[in-house]
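Just below is one structure, and these are the notes that go with it.
All protein chains but one are shown at their positions in the complex.
Naming follows writing order (A and B), and every chain is counted from residue 1.
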Amino acid sequence: MANLSPINLLGTGIRSPREPTFYRALREIVLNRDTVTAAAIWVLLTIIGELSFLQIDMFGDAATKQGDFIDDAFILLMVLAIPIFTLVITMILYVVFKFRAKGDEIEDAAPTRTHTKWVGFWLAWTTILCLVVIVHPGYTGILELRATNAEEPDLTVNVTGRRWQWIYEYEGRDVSLFTKDEMLVLPNHSLIRFNVTAEDQDVIHSFWIPAFRMKIDAVPGLTTYFDVETTETGHFNDDVNFRVQCAELCGNDHSLMFTRVEVVEPAEFEQWIADQAA
Amino acid sequence: MAVFMPIVKGLIGAAIGFAIGGGISQLITSFTKEPATEPMIVLGYVFAVIGWLMGVGMWKVWGRQWFGKSTNNDPTGGWERYLRFNIDHKVIGIQYITSLVVVFLLAGVLAILIRVELMDAGQNIFTKNTYNTTMSLHGIMMIAVAVAAVMGGFSNFVLPLIIGAEDVAFPRVNALSFWIVPPVVVLLLLSPLFGGFDTGWTAYPPLATQTPIGGLLFELAFLTFGISSILGGMNFIATIVTQRAPGMTWGRLPIFAWSVLAASVISLTATQWVAYGLLMIIFERVFNMVFFSPPGGNALLYEHVFWFYSHPAVYIMILPAFGAELEIISHFARKPLFAYRWVVRAFALIVFLSFIVWAHHLFTSGMGENLHGPFMILTELISIPTGVIFLSALGTLWRSKLRLKVPLLFALGVVFNFSIGGLTGIFLADVATDIALQDTYFVVAHFHYTIMGGEIFAIFAAGYYWFPKITGRMYNETLGRIHFGLMFLFYNITFLAMFVPGTVGMNRRVAEYPPEFEFMNLVTSIAAFALGIAFLPWMYNMLNSWIRGPKAPDNPWDAKTLEWQTSSPPPLENFDEFPTVTGDPYGYGDESVIHAKFPNSTDAISAEGD
Partner (left out) sequence: MTNHVPHHVNHRFDALTINRLGLWLFLVSDASFFIALLSSRFFVVGTSTPEHVDQVLGLSLTILLLLSSLTAYRAEAAAEHGDLPNAKKMLLATIGMGIIFVFGVGYEWYEAFKHFPPSTGFGTVLFTLTGVHVTHVVTGVLTLGFVYFRIRKSKTIGDNQWAVEGAVKWWHFVDVAWVFIYPTLYLIK
């Protein structure tokens, strides 16, 4: 029955059910000084790593619901990645300090070729972890970003890229922006849909608002789109991420192909629209 | 001066070829009203390459045979044998390695220039156009190094030795695949003189169809390079299948050979796709076809075709690097390679998966949204077989008797760096986070961690490891350690610092950026300069040791694989006596496993077997 014990599954590799063998194997492979010390270092490093990571405010707040999801996904992936990284560091450091040959002498180590149960264990945890991230934040993320696709947006902006500027048309509002110095003003707490394309004889651009965390390419002959639900106000002057930045190399002025963005409360936005239309 | 004759003849051949091809093209275009320059360059170039090849010795070694005449392919000689069409795989390996080191240094200097420009937010030493050209050139030259240095360079030198063969299966094809690399380099270096190309190494149309002539040169160069890579892949597969020493069963094949086989499968098939992608761009430029521009064309076509190659291509780079890394770890840990069979299975799975994940570069491209899910899943699945490689490395190291020599230091560097590179790959494979991170410096940092931290570190590991075999001399251990220490430290500072601006909203391929990101860029730049300096001890060490280092013993590492059982450097025929393989190559600490026997060796065991 010993074979079925969870500890045995972790690695003895010995099929015999006889107790003495089992305990010896357990001691040699899991409960020995090297493994336990390394595991302790790993746990310690992981705790330090996670705590210090969670201290840092990586990127400030996203200004949209979608952006918040993306930030959370990033943080979750980071939290999951840290233990893997610390595992690698621990192993390397431990091995380098503990399992060194003395001086220049050449001596062979005990020839362990493989250990089916360790391999099985390794495959199991990597597969499980992989499936976890596929489901969340992978699939949930895809669903989240598309959740509003069937809804009627509060505001639709048609965006056209051309070298090297963006052209915006507020659908149904009779407002269009044509020059680089204009400000793309957007309402807060609204579902906004951007329909993005590029002029026919132009090249590919990419419509990216860093503060919204969203981007989509502007491809000649193709209309792409994405939805965002704004959650915060903001202005380019306070936060550079409130800008539309071209994110696909499009030639000389690629880096300058940006528009300043301002997100304002809906009432203010309506006022702005009225001013523009006038 | 006589030693340069083949090169001179090659250049003359190229000039004649260009005249012929260009002439034909002019003749044809004189009947049409189309602009004639680009067709002339294309056709002239094709003929020039043929002329070049014939001149450097392909005619003498190979061509004459087609016409029933006798050929002269004597591969011996002093160092002039490196300057002509030579069919000895060891010569070709050295030709590859030395030329690619030059390309690497040039591309590295370009990287330094990039970092000078990016030290502050404004415009410094470049105009926007020259910046783009510099950045693109840096990218493509480094990619060429990454694809060809392990495959063309180290595999060529080591593979036949490590499987106990006399040469590769097709020695003349092998020489051909090397000699079409110099035209690639020439074209790339010429392109800035012809207006450069501001498309990045990915060359997305329609931009790529509108660049000046420099862009066309770039496309021809990449295409030619692809041909070299295809021929190399074909040769390595045939070599591993047919040239193994007697007794070298698949289960006894050193892991490096397995990794080269895996990478060769990719370069044999996938490379054709990028060739077609570039051909479409050239057709669109030369014949005004409409693959990519509306109406009719579709710009996404190129992105799919390009990444169908360029994603698998990253595994052409990393798989042989993993092979070399594991090989080195096992020999310096004095312990059999852990979970050998699982590593082989992992290689196979990586090759398979690598063909069906390409669209993870297209999550923001506007391709059909129903493709996002499948490509995300498949991409993330690759982490499972890649994890097995980590298992093998760490499992081999555990309870070993490490000899902390320079090759091992670099191999450990690969494990460390690639864990960062690989894990950040997961952030990019996730659709939600990729939509934020695509085209930012996060991606730039990711691929420098995988390619430079993984593969280039592995190339340095391989370089130090096989240096005694290749040159017959020992390198200086202390200088090697200094090189490793500096490189590891400053490499990590340079590229860790790059993740930060990437995460907070700085996009790649820009010469100017918002001043908010200045500080981290300054850190990166300074670390990059220090990183450049880290290569100086290496250069000195390599040159000095090659010329006057102490003579290397045949087997300085006491390793068991076959390349160490012959003299350093190996004789023309590789082995004085050819081995019969009797066991796997990792029998450390296990007297019962003997990798190979040599017929007339004084070794007691092998004498019996005779």
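Simple rule for what comes next: a residue touches a chain if its C-beta (ideal position, glycine included) is under 8 Å from a C-beta of that chain, and two chains touch if they have at least 3 such contacts.
Predicted model, so just to flag it, every value in this text is computed and none were measured.
Just so you know, the chain we are not showing touches B across the whole complex.
Looking at B:G78, B:P295 or B:G368, the residue that reaches the missing chain in the full complex is B:P295. Screening B:Q26, B:N73 or B:T582 for touch with the missing chain picks out B:N73.
Considering the full assembly, B:A165 is the residue among B:A165, B:V510, B:M542 or B:L562 that touches the omitted chain.
Set against the missing chain, the residues B:Y82, B:F194, B:F283 or B:F535 yield one that touches it, B:F283.
The chain omitted from view is touched by exactly one of B:I180, B:L207, B:I230 or B:I456, namely B:I230. Interface residues of chain B with the unshown chain, by the touch rule above, are 66, 68, 70-76, 87-88, 164-167, 169-171, 173, 230, 233-235, 237-238, 241-246, 268-273, 275-277, 279-280, 283, 287-291, 295-298, 300-301, 304-305, 308, 572, 578.
The rule is simple: only the chains that are shown with their structure count from here on.
Contact residues on chain A toward chain B in their complex (touch as defined above): 34, 58-60, 67, 69-70, 73-74, 77, 81, 84-85, 88-89, 91-92, 95-96, 99-101, 104, 106-115, 118-119, 122-123, 126-127, 130, 133-134, 137-139, 141-142, 144-146, 196, 200-204, 206, 208, 210-211, 213-217, 219-222, 224, 240-241, 243, 245, 247-256.
Residues of chain B that touch chain A in their complex: 128-129, 132, 198-200, 204-207, 210, 293-295, 297-300, 333-342, 364-366, 369, 372-373, 376-377, 380-381, 383-384, 387-388, 390-391, 394-395, 397-404, 412, 415-416, 419-420, 423-424, 426-427, 430-433, 435-436, 438-440, 503-505, 507, 509-514, 516, 558, 586-590.
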